[in-house]
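Working notes for the structure below.
Note that one protein chain of the assembly has been removed; the remaining protein chains are unaltered in position.
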Amino acid sequence: MTALLEVEDLHVEFRTRDGVAKVLNGVGYHVDAGETLAVLGESGSGKSVTAQTIMGILDTPPAFVTKGAIRFHGEDLLTASDDRRRDVRGDGIAMIFQDALSALNPVFTVGFQIEEQLRIRRGMSRKDARARAVELLDLVKIPNAANRVREYPHQFSGGMRQRAMIAMSLALDPEMLIADEPTTALDVTVQAQIMDLLREIQVEREMGLILITHDLGVVADVADRIAVMYAGRIIEHADVFQLFRAPGHPYTESLLESLPRLDLKGQELKTIKGLPPSLTNIPPGCPFHPRCPRAVDVCRTDVPANHRLGLDRTSACHFAEEVVSRG
Amino acid sequence: MSDPGAGGAGLERAAAAAVGDLGRVDDSAQRQGKPRSLWSDAWGELRRKPTFIVSLVIILVVVVMAAFPSLFTSVDPRAANLDNYLKKPSADAWFGYDVQGYDVYARAIYGARASLLVGLFSTILTVLVGSVVGIFAGYAKTWIDSLLSRVGDIFAGVPFVLGAIVILTTFNSPTENPSAVRIITQVVLSIAALSWPVSMRIMRSATLVAKQQDYVKAARGLGASPLRIVFRHLLPNTVAPVLVYATIALGAFIGAEATLAFLGIGLRPPVVSWGVMISESRDYFQAAPHMLLFPAGFVTITVLAFVVLGDAVRDALDPKSR
Partner (left out) sequence: MGRYVLRRLLQLIPVFLGTTFIIYALVWAIPQDPFAGKCGQRACPESYVAAMSEKFHFDDPLPLQYLKYMGNILTGDFGDTFSGVSVGEQIGAAYPTTVKLAVVALLIEALIGVTAGVLTGLRKQGFLDNLVLVSTLFLISLPVFVTGFVLRLYLGPQGLDLFDVGVDATDPTFGQLILPGFVLGSTSMAYVARLTRSSIAENRHADYVRTAIAKGQPTRRVVGVHLLRNSLIPVITFLGTDLGSLMGGAVVTEGVFNINGIGGLIFRGIQEKEGITVTGVVTMLVLVYLLMSLVVDLLYAVLDPRIRYE
């Protein structure tokens, strides 16, 4: 069965004055209709770049895709024509961003920004487009939608703005939605509401959802599967329950251990020492080895392969089996 | 906002706009180490830029020309020989002769001094006045700021050329013939009077930005006197945009001197400046274009050099390209 979206061995470089940054080094994951894949990682791990490569909105130059395939319904988008890629955007795969205030055009009304897709790509009349836009705003639970459709982005509160952006992304009924840190800029209570909304919409429309985040808490509620990224690689891929119960990679382990826990109140907070590597100078061997509590000699020299830990579960660690059985 | 746009000093506004982001350059940190790095970074970058080097060289040449004109020509600029009336450029006189028989080349060399002095003093005065008022407005209480800004607006509301016309003709009726010192002073004062609001605004906005920085608030919390805060924390932050502005403005003011002389209200004989030469050539333009074109060329190249220099410095100091 071909997945709705399949990313295969993706390699992306950023060529700058200061050197070549290897931003993606063999990224691969897949998403099906109706399921949620969470892509987890620190800043600079490459999670957003992967999403942007899927959408085809990377700035080239300085970004260059050097290897890999992105298959949507089996069709490799990387070899498709520009027109074909544009077709897929919004219609096949849509994307929402972290900061709705800067992602929305400040000089056009929210209604305009939703309607333009309907008018231009579906040929709807102004009236019909307006009606549909109001429907969409209703769908994302924006009160008084009929009036708010005439307002500008800066007149909305943060949470409402994000909802508006979600509404905009659904205008063309996409099969898949990529949400790039949709709640990072929002208050905790609003975060929960937005995540609920996304979940609801996804279930209703049987959309595939890629949720990009660095927040483990968000992931636990919503995701079906999790792909953990580090230094441009997927270092672990598992079902959400499996991951939380028994992580298969030292990085994931450390992430989970660093979560503050009420029942351990009063004890020292655990952190992952060190910083993510500079992408122009990735260390040899396993990219995580400078910070890994389990690192040994082989980690410094050999790049770990993707160890199979079960059906649809992998971990890129030399000692994956040991890590998993510990939990 | 005074726009000397059509009057030849219009690039002043371009200068003011060019410095836009530099006010946000936050290089006045707690430790002495940090301020060094921005400037030494900028210097390193500039040293390698050809445009910077070329414009700097041109400016140095002009400065030497102004200081030691005899290095460039042995001809006496005041030697008039009516036999040479409007002679075209030749091997004897590279730029030809003007209507009174003066050697145009010699006059152009000697004229550099007056033009440069006017530009220099106008810039210094404008920057001084503007900076003092600007820092005050940016740092003091709101009502003082409003008042000073309104005063700035008042001066800025006068179109540059018209204002200069009114000021200079008020103090010199058309029949008088003021001394060199007097007219230079008047021109400098006029230019500064009409241009200081721009420099004030730059200083003021840079000060406002600096004022918001946490380390300034910390300093105030620690009881530092306003004077200390101004000198130690605010001033270093504002140097960058003012420097860029001053460089470009210098060029603009040299152009303004030429424009005012062209209109007949600026420097006039017996003072020799590029502007004076241009104004004298006005009526003979059709017959002897060389009389106008050479001094105009000097003005253009000099102004260009300053503008390019200012641009290069601005790019080097621009936080965005870091």
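Going in written order, the chains are labelled A and B, and every chain counts its residues from 1.
In this section, contacts are C-beta pairs under 8 Å (C-beta built on N, C-alpha and C of every residue); 3 or more make two chains touch, one makes a residue touch a chain.
No experiment lies behind these values; they were computed from the predicted model shown.
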Touching the absent chain when the full complex is considered, from B:Asn81, B:Gln100, B:Thr170 or B:Ser225: B:Thr170
Contact partner of the left-out chain, one of A:Asp87, A:Asp173 or A:Asp221: A:Asp87
Residue, one of A:Gly74, A:Pro106, A:Gly123 or A:Pro260, that touches the chain absent here: A:Pro106
Absent chain, residues of chain A that touch it: 55, 57, 59, 86-91, 94-95, 97, 99, 102-108, 116-117, 120-121, 152, 154-155, 168-169, 172
Contact footprint on chain B, counting only the chain that is left out: 1, 3-8, 10-11, 13-14, 17, 150-151, 153-155, 157-163, 165-167, 169-171, 173-175, 251, 255-256, 258-259, 262-263, 278, 285-286, 289, 292-293, 296, 299-300, 303-304, 307-308, 311
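Simple rule for what comes next: only the chains that are shown with their structure count from here on.
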Chain centre separation (chain A, chain B; CA means) in Å: 54
